[in-house]
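One protein chain is absent from this view; the other protein chains keep their places.
Chains here go by letter, A and B, matching the order in which they are written, and residues are numbered from 1 within each.
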Amino acid sequence: MSNRKVLTVLTALAMGLVFLTGQLSAQEIVLKWPLIWVGGDGKAAPVKAIIEAFNAENAGKIKVEVEEQPNYDAYEQKVRVSLAAGIAPGDIFTFKLNPATAEFYKSPLVMDLSKDLTGAWAKNFPAASIKQATIGGKLKSIPFEIGVTPVWYNMDLMNKAGIKATPKTAAEFWAAADKLKALGIDPIAQNTGSTNAYITMLWFSHIAASRGGANVWAKPITDKVFVDSLKDLKRMYGYSNQDAIGAAPAIANGHFVKAESAIYTNGSWRLAATLKDGPTVYENLAWDYLPAFGANKNSIPMFLQAMIAAGETKDPARRAAILTFLKYFTAPDNVKKISLASGAMFTVPFTFEPANPVEAGLQKFMTLVQKASFTVPNLEVALGPAAVAEFGQRVSLYLTGGATEDEVLKAIAKKLED
Amino acid sequence: MKQTTGSQKIPGFLLKWTVLSLFLILTLMPFLWLLISSLKTTFEIESGGFSFPASLQFINYVNAVSIANLPLLFTNSVLVAVLAVALNVAVGSLAAFVLAREQFPGRDFLYVALTAGILIPIISFLVPYFILITRIGLYNNLISLILIYAAVNIPVTVFLITSFMKAIPKEMEEAAVMDGCTFSTRFWRIILPLAQSGLATAGTFCFIYAWNEFILAMLFTSSESTRTVQLGIRFFQSQFQTDYGPMFAAIMLSILPTVAVYVFMHNKIISGLTAGAVKG
Partner (left out) sequence: MATLRQDRIRKGLNITLFLAPVIVLFVLFFLFPLFFTAQTSLMKWKGIGEMEFIGLKNFERMFGDDTFQLALKNNLIWALASGFIQVPLALLVALILNRKPKGWGALRTIFFLPNVISAVAIAMMWTQIYNPGHGLLNTILAPFFPQLAQFHWLGDVSTSLGAVIAQSVIYIGYFMIILMAAATNIPDELYEAAQLDGATSWQQEWKITIPMLRGTLVTAATLAMAYGIRHFEATFLMTGGGPAHSTTTMGIILYQQMDELQYGRAGAVAIILIAFGTGMIVLLRALFGNKDPMSDASQ
């Protein structure tokens, strides 16, 4: 009898335990995040630490599970394909916002956060960024990482050419280019290859902003501003590395890091790599706005580099869990950790005392943004992947004398038609 | 007659070794370049050229194995590739047999339809494949990759094996038919052994495809337990820069199994069994 009683009690206990565990695991919400900040990415370590800390804090309630996506092209493909197949790419995912990906805003699979990104949370983001991320009254992605691309100067080479400070006018800029060329180097780094002709496209964006102002990309692409900008670009090409045509950005990066070029443009994510591969170059770096080629001074290309989005869900608990995580992840303290570790820049502002050369560089980038008369997106972000691909193809021929300004711009205009 | 043979021998010999040395240089070059590059720093690789590294970066290999977790990825890749090849060659040789050795209505149409599959740029099938795989519940399951890799290679396999089976002289089969061989015995005992070099060739191509494929593997898997070795290679590519040193070390390690399969398939099967079968 007593045996049976013990057995009964034990069975009841076991069943209770099973039931409880079941309840517990049912309560835990698992959020999937196909994450690009993994592997060799500068943001990998801090992002991993933040996710682990969040999971520990919410143990038994919410768990963020990472799917590693080291190859960015394949990742973008996966986001597009799964949305087209009718499945959200993840509970949390990121994308670059441009005229093509703005289409994602029409997808019912992507969560609208316009009612959520308000109040205290919204105060972490500049109003302009939130406005940029709002399309048709919907906010389907949180503006997160930004790219800022000032002009980089190797002051060691500049000094050797007899130039003491960064050029402040177009005349000084060309004079510097002439003097540097006399040293026997190709002063301006460019590349017109890969899918977006990255460095050359950035130069063109600098010039266009200086000539056309903050709303330059609202003008038709065949506007005189762009014709003149192309002419400046061609003049720059006269001072550029001979392997620029068809080259990947790594070629332009390499010339600058090896002190084979003195003038360059790229984002703050290149700070750490430049320090590692060219420590002596890094010691003598200076950053500045492109001198006014047109009427506008002190403009800087800046754009939203990564947006954080969420997969739509009908379950209020799940929705709340996603929001809890997003608020945690975008808190200024966490953003600061990611930024300082990687050199990347974010919409969320924070203050810091630079403790190493990369952080010092990062701070200079931030100062340039704060003091800029205006910021302007680059061509790729403003006009989309079709336009930038065509730009790269046509400008390669144009720079080597095989096409006219009109031909280049008309070809891009055709791509912009729809 | 004898004189012409003699005088032709020397230029023939020269020509032969010129051709072989030329191709030896051309085909060995990528391998050597990769080997040397895998021992350079990323910066040295990007700087270009065929120069030797300042110091040998064996650390690239250590990083490739440890950071990218190559051992687990290797296991998955072997599983996927071997099963895909088995399925592909089994299905392909059954079809090739009837396409090559039987007459039936619609045979030519079927043959052309299957063959035309070679032309398909698989990238245009990404959306329908994604719909298919998620609907049948095989997302993040290695079976999805096995099925797709076997299927995608069906056109090449059918095309190659059919061509090999067609080339088998009719007489070899007729004797067997006289002996009262059944349909499936003809396949198993006569045609299949005689077409082994074709099976090995098709199997090798399928293996290489399955081993090197990346986009589909990335699309249909999401956890480390289902990722293949190609992910390990891409592990060092991030959005703004690629760490070529360890990436090339991972590529070096990843090509070893393919070379082993190639050598095994071709030394053992082609030179050994088939030659014996034809003569015997």
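In the analysis below, a contact is a pair of C-beta atoms (placed from the backbone, for glycine too) under 8 Å apart; a residue touches a chain by one contact, two chains touch by 3 or more.
Small disclaimer: the values here were computed from a predicted structure and weren't measured.
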| item | value |
| --- | --- |
| Selected from B:64, B:85, B:156 or B:206 as touching the chain missing from the view | B:156 |
| Touch list for chain A against the chain that is not drawn | 76-77, 80-81, 83-84, 100-101, 103-104, 106-107, 192-195, 241-243, 245-248, 384-386, 389, 392-394, 396-397, 400, 402-403 |
| Chain not shown, touching residues in chain B | 1-2, 4-5, 8, 12, 16, 19-20, 23-24, 26-31, 33-34, 37, 45, 48-50, 90-92, 94-95, 97-98, 100-104, 110, 112-121, 123-129, 131-132, 147-148, 150-152, 154, 156, 158-160, 163-170, 183-184, 187, 194, 197-198, 200-201, 204-205, 208, 211-212, 233, 244, 248, 251, 254-255, 258-259, 262-263, 266-267, 270-271, 274-275, 278-279 |
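Definition applied: only the chains that are shown with their structure count from here on.
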| item | value |
| --- | --- |
| Whole-Å gap separating chain A and chain B, where each centre is the average of the chain's CA atoms | 38 |
| In the complex with chain B, residue positions of chain A that touch it | 32, 34, 36-42, 44, 67-72, 74-75, 77-78, 81-82, 84-87, 250, 253-254, 257-258, 267, 269-270, 273, 276-277 |
| Footprint of chain A on chain B - complex, ascending | 43, 46-47, 67-68, 126-127, 130-131, 134, 214-215, 218-219, 222-224, 227, 231, 234-243 |
